[in-house]
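Shown below is the structure under consideration.
One protein chain is absent from this view; the other protein chains keep their places.
What follows is subunit A.
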Amino acid sequence: MADEGANPEKEAEKKIVHTYPLVKHSDMNEEMRTEAIEMSITACEKYSSNYEQAARVIKETMDKKFGIYWHVVVGEGFGFEVSYETKNILYLFFGGNLAILLWKCS
């Protein structure tokens, strides 16, 4: 049992290493992407316990900066199939267990 317990711990250690934001899919231009990533990260760090609040903040900021009708999903497990205005999607992992999806569709 002790051994079994140790293994997950090691894995956990490994996991902890990868907390940087990992862009899984995005077709935004470079400038927009960096800004969106930074902003999502700050929001998620700030409201780490309240994903809804985080999503709301991200959405509102994006609306302000890049025009309205952004949609944001923040969560640990969900499935999605969205249609978006091309060049306006960002799907990234953050913190090792969090997926953030931003897309624009008006």
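Assume a residue touches a chain if its C-beta (ideal position, glycine included) is under 8 Å from a C-beta of that chain, and two chains touch if they have at least 3 such contacts; residues count from 1.
Just so it is clear, contacts and distances are computed from a predicted model.
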item: Complex member absent from the view - protein name from UniProt, among "Dynein intermediate chain 2, ciliary isoform X1", "Methyltransferase", "Glutathione S-transferase" or "MIP18 family-like domain-containing protein"; value: "Dynein intermediate chain 2, ciliary isoform X1"
item: Subunit A, residues in touch with the chain not shown (by the definition above); value: 15, 17-18, 22, 24-25, 27, 75-86, 89, 91, 93, 96-99, 101, 103, 105
